[in-house]
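The structure's right below; bear with me while I get my questions together.
Only one protein chain is missing from this complex, and each of the others stays in its spot.
Which chain is which? They are A, B and C, in the order written, and residues in each are numbered from 1.
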Amino acid sequence: MNTLLMYSVTGVGLFAIGLLGLIISSHIMRKILSINIMGVGIFMLLIAFAKQNGEIADPLPHAMVLTGIVIAAAGTALALNLMVRLYDMQQKNRGSLDDR
Amino acid sequence: MFKNIDLKYEGDAVQQHSSKIIALLSVGAVLFFLITMLIQHPPYEGGIRPFVENKISVSGVTNPVTAVLLNFRVYDTLLELAVLLIAVIAVLPSVNSNLPTLRILSSQQENLVVFALQRWISPALLVFSGYLLWAGASQPGGAFQAGALLAGGCVLMFQTGSYHLNYTSLFIRIALIIGLMVFVSAALALFITEGNLLQYPENYAGVLILIIESFATFSIAVALAALYSSIISTSNVKSRGR
Amino acid sequence: MIDNLNIATLLPLIVFVPLLVALLVFLVNQEKWQKIINIGFALLQFTIVITITLLFLKANILQSQRYQIGNWGAPLGIDLVVDGFSIVMVSLTGLLTLILTLYSTAYFSESSKGVRFWPLWWLLISGLNALFVSNDAFNIYVALEIIGLAAAALVALQSTREALEAALRYLLVGLLGSLFYLMAIAILYRSHGTLDLIQIAESTDHQLPDQIAIIFITAGLLLKIALFPLHFWLPPAHANAPTPVSAILSALVVKASLYVLIKFWFEVLNESTTVDASQFIGYLGATAILYGSWKAFQATHLKVVIAYSTVAQLGYIFLLFPLSEQAANTGTFTGSASQAAIYFIVAHACAKAAMFLSAGNLILSQGSGEISQLKGIARRQPVNLFVFAIAGVSLIGLPPSAGFIAKWLLLTASIESGQWWWSIVILLGGLMAAMYIAKILHLAFTNVENNIAPHYPEDNYILDTQPQAIHWILTATAIVLALTTLALGINAEFILNMANPTLTGSTL
Partner (left out) sequence: MMDIAIAFDILLMLGCLALAWVSIFSASLFRCIVFFVCFGLLITIVWAQMGAYDVAIAEGAIGAGITGALLLAAWNRIKPTKRQDSDSIEERR
């Protein structure tokens, strides 16, 4: 059981934890965290088989993961912004007397 | 799964009504199949490493990851900068151009620790991100890492609440798109001169990559800072226009 | 270098021109200049797309030669390739870009949302074009992300409570679908060592990794296409978006994920798909038709009716999977069922866009989208209602329209392949579509005795506006789209031979 296979299994485990968290967690913030964790799981799987044998690793998974991290950050930022604006809207409605 | 958008702060971690057992079983099945696949089928040898090795001398940089990211698969990086730009445009407040580009308010409570932290670390961050950008050609480093570091510096500046950037002023808008603009115009220029999109001329590849990378770093830093400040400041979001 | 004008030189332009326009429009936020830039570049984009289509038809080849970005070749660099199916989608995108950009210049003329709308709009179009021409798995993932984020941001444009909620749900669903797709790419790259679709197609050995990859791709993309059980996010998102956005969402954005699914299911991982899996998807499509039409019939808001009708019409296209399973196991997406699916995509795109535009005009003039408010609208807005009726005719599938040709091809395909039960579902779906279209038209033609002012019910689904006069461009663009559906209904071979160039059945 070489270490890289173990890292792949961990990556897949993280993907499963994120998927489970996404399905059954309640608050939107937890769902955003689960999506990030699923992303990290996939990146771990990608990086794990990059360095199969020999010293220098295959650079393509590294480039894919780098791009994936920035895309995940952009997606999370947009989701958080929408969540905050939605929260403000709900507060304003609950706070202000007239419903409409 | 996403049916009701729940924003109650006190709610407990897991939805009550949701059938936790079915979710657990299905995710467990997915996990089981994935793990059996990982164990039974070893990965393919090498991937594109042999191709990169014999083409890296032409690519203008020596670090293989930067070569793949900014020369062999440069189209992906360009589209990825577009993704970051989309996220920024979506969160920008609507235009209020009466504010100056940079508003420095002397905030009342002198938060000594944060001020000291800012004064010591910001210059170091600046120099280090410049180094990261420059080292990207040969050792690990590059545009995204340097940009994220600069953005970390900006986040630190925002902590004291005394620095306000008006993200709809012309200067900041130019800063946001300069990375992608340089990329696209370089691509079109090379398209005309070399006849093929994003095909760097052999001896100028390194220089061109560095120019594109530095502009990309600058716009990534401003973009990530804009993403952060759009969430913290209520006045920024609740603009008069709406 | 521009003299050897072949497809390859023009192909990347359809991605880079909208990108450049997005940057220009983001910089310039004076109303007048934005209008000039938008209309000018929409025309330029349309001409580029038309030249590419004509060049492809003239060359009459199954697949254009690969455009290697940076001249690096397949496993190392990224290639752009155009085949029959993608050329149809690219020309469809070009046409809808031109028409909807004209519509949007009038629609957003005075509202302050235009500043944020235009850059996102052009980035969405460049993402769509990048997806249709790409031949690299990871590149398709980045294009899917561009489309998902831009579409979610556009849905959130009106920043009412319902719009923000729909946009947040749409964004999370989009991110989840893309993550499933990314997981599939990781597995494919792990077992094949290359990301190029054609090279993966050649080296698939239909072992466990490929089957798991196709399962993940199907699950992720079905979520993004909103097939029946996973459609919950589509009606609120399409109903709460501004009119041009809901038009392009229903017509193109949903089809982009469908294009990727068809590309993987029929061309790349063809043999690792089993017959009963495609039967299962066929049954999902059938239930989508019935369920979507039934919910559309029940809906009370005009845009919600049209959104649920999208869910139903997508079901038709998924009947393609069981029908073309036996047809041909060649590597290419050919056969009568595939022609029916391509024709259905084009017919649905034009009809649904026309319907959304006309419905948007009706809502603008009426002030509220509730169907009960549409009493006697025929007298106030005859032209828009006429366009709505034509689009309805195409959705139902009555003779003069493109929808009829599509359903006819689907019926013949189902009879040919011996699975006659699909034709029952197709006819039943047409009947139910007629139900909810007729319900709206019936209301529109009942004249109201006293012309009472439209009262606003409390639980108004969408923040409504005061009744406004309709700019002439808004109606003109809707008419042009309705005429294209009729034109496509009359001469069908234009699309058909574009989709499958008649050549000796050379496999990939």
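Of note:
The rule is short, and it goes like this: a contact is a pair of C-beta atoms (placed from the backbone, for glycine too) under 8 Å apart; a residue touches a chain by one contact, two chains touch by 3 or more.
Everything numeric here is computed off the predicted structure, so don't read it as measured data.
Seen in the complete assembly, the chain not on display touches A, B.
Among B:A151, B:L165, B:L188 or B:I212, only B:A151 touches the chain left out of the display.
Even with one chain removed from view, chain B keeps its contact list with that chain: residues 7, 9-10, 12-14, 63, 65-66, 132, 139-142, 144-145, 148-149, 151-152, 155, 161, 224, 227-228, 231-235. Looking at chain A, the residues touching the absent chain are 3-4, 6-7, 10, 13-14, 17-18, 21, 25, 27, 29-30, 32-34, 36-37, 40, 43-44, 47-48, 50-51, 57, 62, 65-66, 69-70, 72-73, 76-77, 80-81, 83-84, 87-88, 91, 95.
Just so we're on the same page, only the chains that are shown with their structure count from here on.
Centre-to-centre spacing of chain A and chain C amounts to 28 Å, using the average Cα coordinate of each chain. Touching of two or more other chains is recorded for residues 138, 142, 145, 149, 152-153, 156, 159, 165, 168, 172, 189-190 of chain C. Shared interface positions of chain B, defined as residues touching 2 or more other chains, are 2, 5, 34, 43, 45-48, 52, 73, 76, 80, 83, 86-87, 90. The residues of chain B lying in touch with chain A in their complex are 1-2, 5-9, 11-15, 18, 20, 23-24, 27-28, 30-31, 34-35, 38-39, 43, 45-49, 52-53, 64-65, 67-69, 73, 76-77, 80, 83-84, 86-87, 90-91, 142, 144, 220, 224, 227-228, 230-231, 234, 237-238. Of all the residues in chain A, the ones that touch chain C in their complex are 15, 22, 28, 31-32, 35, 38-39, 42, 45-46, 49, 60-61, 64, 67-68, 71, 74-75, 78-79, 82-83, 85-86, 89-90, 93, 99-100. If you check the complex, the residues on chain C that touch chain A are 138, 142, 145, 149, 152-153, 156, 159-161, 164-165, 167-168, 171-172, 175-176, 179, 182-183, 185-186, 189-190, 195, 458, 460.
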